[in-house]
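Missing here is one protein chain; the remaining ones are kept as they sit in the complex.
Chain lettering (A, B and C) follows the sequence in which the chains are written, and residue indices restart at 1 in each chain.
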Amino acid sequence: MAAKILLIFLCVNVISFLVNASSRPHMCAVESGGKCSESGEWKGEFFPGIPKITYEGPRSRNRLAYKWYNAEEVIFGRKMKDWLRFSVAFWHTFRGTGGDPFGAPTKYWPWEDGTNSVAMAKRRMRANFEFINKLGIDRWCFHDRDIAPEGKTIQETNSNLDEVVKLAKELQGDNIRPLWGTAQLFMHPRYMHGGCTSSELGVYVYAATQVKKAMEVTHYLGGENYVFWGGREGYQTLLNTDMEFELDHMAKFLEAAVAYKKKIGFKGTLLIEPKPQEPTKHQYDWDAATTMNFLQRHGLVGEFKLNIECNHATLSGHSCHHDVETARINGLLGNIDANSGDPQTGWDTDQFLTDIGEATMIMLSVIKNGGLEPGGLNFDAKLRRESTDVEDMFIAHIVGMDTLARGLRNAAKLIEDGSLSELIHMRYASFDNELGALIEAGKANFEMLEKKAIEWGEPKVASAKQELAEMIFQSFL
Amino acid sequence: MAAKILLIFLCVNVISFLVNASSRPHMCAVESGGKCSESGEWKGEFFPGIPKITYEGPRSRNRLAYKWYNAEEVIFGRKMKDWLRFSVAFWHTFRGTGGDPFGAPTKYWPWEDGTNSVAMAKRRMRANFEFINKLGIDRWCFHDRDIAPEGKTIQETNSNLDEVVKLAKELQGDNIRPLWGTAQLFMHPRYMHGGCTSSELGVYVYAATQVKKAMEVTHYLGGENYVFWGGREGYQTLLNTDMEFELDHMAKFLEAAVAYKKKIGFKGTLLIEPKPQEPTKHQYDWDAATTMNFLQRHGLVGEFKLNIECNHATLSGHSCHHDVETARINGLLGNIDANSGDPQTGWDTDQFLTDIGEATMIMLSVIKNGGLEPGGLNFDAKLRRESTDVEDMFIAHIVGMDTLARGLRNAAKLIEDGSLSELIHMRYASFDNELGALIEAGKANFEMLEKKAIEWGEPKVASAKQELAEMIFQSFL
Amino acid sequence: MAAKILLIFLCVNVISFLVNASSRPHMCAVESGGKCSESGEWKGEFFPGIPKITYEGPRSRNRLAYKWYNAEEVIFGRKMKDWLRFSVAFWHTFRGTGGDPFGAPTKYWPWEDGTNSVAMAKRRMRANFEFINKLGIDRWCFHDRDIAPEGKTIQETNSNLDEVVKLAKELQGDNIRPLWGTAQLFMHPRYMHGGCTSSELGVYVYAATQVKKAMEVTHYLGGENYVFWGGREGYQTLLNTDMEFELDHMAKFLEAAVAYKKKIGFKGTLLIEPKPQEPTKHQYDWDAATTMNFLQRHGLVGEFKLNIECNHATLSGHSCHHDVETARINGLLGNIDANSGDPQTGWDTDQFLTDIGEATMIMLSVIKNGGLEPGGLNFDAKLRRESTDVEDMFIAHIVGMDTLARGLRNAAKLIEDGSLSELIHMRYASFDNELGALIEAGKANFEMLEKKAIEWGEPKVASAKQELAEMIFQSFL
Partner (left out) sequence: MAAKILLIFLCVNVISFLVNASSRPHMCAVESGGKCSESGEWKGEFFPGIPKITYEGPRSRNRLAYKWYNAEEVIFGRKMKDWLRFSVAFWHTFRGTGGDPFGAPTKYWPWEDGTNSVAMAKRRMRANFEFINKLGIDRWCFHDRDIAPEGKTIQETNSNLDEVVKLAKELQGDNIRPLWGTAQLFMHPRYMHGGCTSSELGVYVYAATQVKKAMEVTHYLGGENYVFWGGREGYQTLLNTDMEFELDHMAKFLEAAVAYKKKIGFKGTLLIEPKPQEPTKHQYDWDAATTMNFLQRHGLVGEFKLNIECNHATLSGHSCHHDVETARINGLLGNIDANSGDPQTGWDTDQFLTDIGEATMIMLSVIKNGGLEPGGLNFDAKLRRESTDVEDMFIAHIVGMDTLARGLRNAAKLIEDGSLSELIHMRYASFDNELGALIEAGKANFEMLEKKAIEWGEPKVASAKQELAEMIFQSFL
């Protein structure tokens, strides 16, 4: 029997997913060391042979087509593209090198000229917009240092940024906008002890200057949100750290950011993105609840929302759905980094989400939230180190977008069906009466409740029907 | 918008998953403390109102029907029931109480009389066979102490077991057999330091006696396999443990078991079930590789295969698929405990598997293995503590069986399509030549290879296409 | 060489730790099934042959003596006993059975008569006070259901409790008091969906009744604190849970508890004990920060402090020191459950703390907090399942107390030495100037900071000296 199956295994021949793709652009050779082309004007397309990606439906075997994402299709009165509000992450997509702590870069995209010049930054920005247009989406997000190189002085750095941002604004045209911008306060060695929580005054000052500029350019580009991710705001050991001091500085910094936002008239949402650890042993914005605690303690609640990343949630010991729901019920769900981690891996793998069940749970929360606008779903996800074809950039985004689109479709069907919400509703039905109302109004004191308990005796407790809930859920996948 | 959706949420009304089920048997009240009925003969059905479960197809909304499992349907020349070889686990299904380290039992099944008598054991065995028959499957598995109570002496204990086993044999009829039997060497306090690895000679001796009898009754019942799970064979701290001494004892014990198996003419497979920890801090059969290492070191390889449990695999830091594949390629895949854990939980939750992707990967391995016979798929899975309706026993098994059946269907389609196996085949194609053959024959020495390397220069390295592999995989879910 | 060492290994003979202890009380036999003595009055000591435990200093090899804990010795102007405020946990010490999810009880203490009667509860209470007196400490803590059996009605249950508590009050005498009391809202099946977060109104009502009584008896006994641990206040799956509803109920419940505390004039601190999961997949009081977030959101901050348990902290992904410090700097460090987990184990092992480094870090925090009063250090720690000698109860407490006493001594020396705090002080010294003061006063806006950054150029960033901090820390262990 095994032999027979093996035969089937090997003899198959019509494999549409694997059709030859010789006309598509190739990565340049390892020996190039990253110098893949001459400097100067880039001629022609960056992605020749890659068509505009269109919707072909679930039966399509075309790897360069959407099977589930149909941008204009209406679900619950809203277009799919307006529920999903996809955004390409510039850093992973255009600055990801495939490097890791044990390995040198593996990606040598053909348009790279081996320099970190402003000219190269502009060429890369053109590639970004061609990529976005071919995917047919209309949002992107960035860190300041991804898109333009640091100069020798702050002024030179800002000038570099201005030059690239000016081009980006042109390329955006009428339809494309940043979902959000942010300042990269973790890569440069000056930030090794943190940005706003650094033990060095000079670094706090520098970080403020950088955030100020990043907010300005985000505003200039019409960005809808501005993000804070504190990858270095934390500690490596408590033995050398004054945690209270650092947290207070973080609060003062965010206060100043709020003030500056108002001053420049930026109307976007300020978002904090929690992550429990990595690169730091402990990061202060550990998870949604920890971040909300900080915001409350420092009187910052009304000024911020949260950007929940799935892989960060799982690293903090929660399901992605949990942290999304925690943010939602606290009124702070602002944006989702819809990626995925490996469940057996203790670091951020930033994979494209391909789990249909997880996507469905996320989209249930998004629908309950009435959508995410002005936030959206961005792909804080990167190609695997070993995925080195130019077309892999497209394949990864397509499967990530299709997974969430499939999740949206499933979630909508689950809601329409109503079985699952009815199951929940029935579980809590015993509170739908006068005493339940008193409790919820804060008017049921212990003496009153004791009287009831003695009167009623042993309470009846119904099954939680978890397996039925799982059956219903699965039947819509 | 949110309000509008909420409306849809609450107003829905035709919910077939949630139809009234008043005629079905109910758990008895908490106040019963587990004495739910009188002792003596049980009248009538154990599961009145629960029909024989049949296949209704994916569109069915009947919670008491199979949507994917169609026992007689042929896939790759074999019936679904012969690929899947489902088995009900007596202990979880009939002895599970819902208790946990922080909680008293929650399950008070109506047929329990509050005793641990032989009569009650027999009544429970009748319930077991009614359950199996209603599910339409034909295998079960058990620990000796689940099915019959311990007596005051070994002789009395064995006599109790004989009485219950005799009934079980009758009830099995022509079609039903144990997938496997085993001895429970972890519950009784005498086994607190282990069975065959106990620091007490008397316990080693006792454990041998118990395994001897359990092998005999498994043989008597026509069992197809016999399992060893060493939940207490390990240590709590190395500070008080002689690990080498204990491992040697384990080897001697298993040798004696092999000898006894041969003596009594039992032809079934002996299976070891790895688990990394819990209840013990470290268990010697940590995972598939560790167990295989032990078998090799002690000359026991040909005599044993492995029973891989998914939740055990994930607790040891592997995916379930990994440990199944590790066993398979080593020729030791004997059986699968097809359950699931919670990815954020550090203990064995023994949930029914409902993840379609995972089920598909498992079934890919099963097909590559040419099936599992004489092993199968058993449900080392239990109702949640909070699932307390009699019908939950059925719902849980139905969703678990359907998930694996769906996995089988998906795996078959993936194999028929061939894209994924072709992708793998293409990855390794560079070895399909003379030098590759020399390497694989162990005839390519370093000098020869060095010459080639100098001749060839920098090797070309292709993309691993992980995202494409994920896209292909997902398209068959 | 190895052989020579082996010789040393085996020939050694004067081993004071292991002197014969034949006069000490023994556990009764396994066959007893827990009925170890007749009912009726208990004659003589519970712990014959166990002397009052006294301080003998670090060179002592007497297992039944303190080597580091010298109750009356003064450190930083306070007696060791007043820094440490040790408390025996009734549940682990007197109700711990050694049972686990895979094993029946292993502890058969000689004073148990095999019943769960009020008489047995009173006998056990006498054992508790003999134990406390022999250890020479003066605090204990308890759950209501540990100390007295549940009756058939609430009135009978409360009456049982009153009878036992009356005896406890007598036995306490002038010196002994409860560090805290609490209500057990997790063991009984009625609480399977939670107490105050249950989906059943009747359970909410019942839980309120139980907490009301537990607060009353804690007050009656002179308890210094009252604890809430929500082991069932959480969820198993979000698919069947309305998390927002449940969290609101928890807040209302705690509000009512605050009101009742004030009404009865109880002056002790109300403490919440965070734990991330187990028994539930997710518990709402996940960690210190999550709990503080909840308290802030529901206006409960001033009314509660936290009881940080080390093993709970590590299960939530933090070091114990982290969660203690997080509570401290937020002004909420009320009490510490000074136990320990196994770093490779994903569940609560509740071991006695024996790690000197960890104890030193905890005591550093306690000293910085100015002590814990009215809180203290209680041992939410249990004998291993396999530790079954009566004297093991003493050995475990002695090593636990000695470890924390050693930690206190180390911490005091570290503080006196000052190197470590000076290292921290120097790290942050760059803020000790006018601009630092402006930042900390919230008066440094982004424009002002940008000017400084441009003026200063690239900041200097000093080494964090982690390895030096570790060297200093270790040199005081």
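The definition used in the following text is that a residue touches a chain if its C-beta (ideal position, glycine included) is under 8 Å from a C-beta of that chain, and two chains touch if they have at least 3 such contacts.
None of the values given here were measured: they were computed from a predicted structure.
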The listed residue (B:109, B:186 or B:286) that touches the chain absent from the view is B:286
Candidates B:63, B:85, B:134 or B:190 - the one touching the absent chain:
B:190
From the list B:66, B:180, B:204 or B:304, pick the residue that touches the absent chain.
B:204
Which of C:30, C:118 or C:301 sits in contact with the chain that's absent?
C:30
In the complete complex, which positions of chain C touch the hidden chain?
1-2, 4-5, 8-10, 12-13, 15-18, 27, 29-31, 58, 61, 63, 67, 76-78, 314, 317-319, 343-344, 352, 354-357, 367-371, 383-384, 386-389, 392, 395-396, 398-399, 402-403, 415-419, 421-423, 425-426, 458, 460-468, 470-475, 477
Taking the full complex into account, what residues of chain B touch the chain not shown?
153-155, 189-190, 192-193, 198-206, 208-209, 211-212, 236-245, 247-249, 252, 255-257, 259-260, 276-277, 282, 286-287, 289-290, 292-294, 296-297, 316-319, 321-322, 325-326, 329-330, 361, 420, 423-424, 427-428, 430-431, 433, 435-436, 439-440, 442, 444-447, 449-450, 452-454, 456-462, 464-466, 469-470, 473
For chain A, the residues touching the chain missing from this view:
30, 98-106, 186-193, 231-232, 236, 277-279, 281-282, 315, 342, 344-347, 349, 384-386, 388
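Heads up, the rule we're going with is that only the chains that are shown with their structure count from here on.
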Classification of the chain A:chain B interface as same or different, half of numbers criterion
same
Between chain C and chain A, distance of the C-alpha-averaged centres to the nearest whole Å
39
Taking the mean of the CA coordinates per chain, how far is chain A from chain B in Å?
37
Can you list the chain B residues in contact with two or more other chains?
30, 344, 384, 386, 388
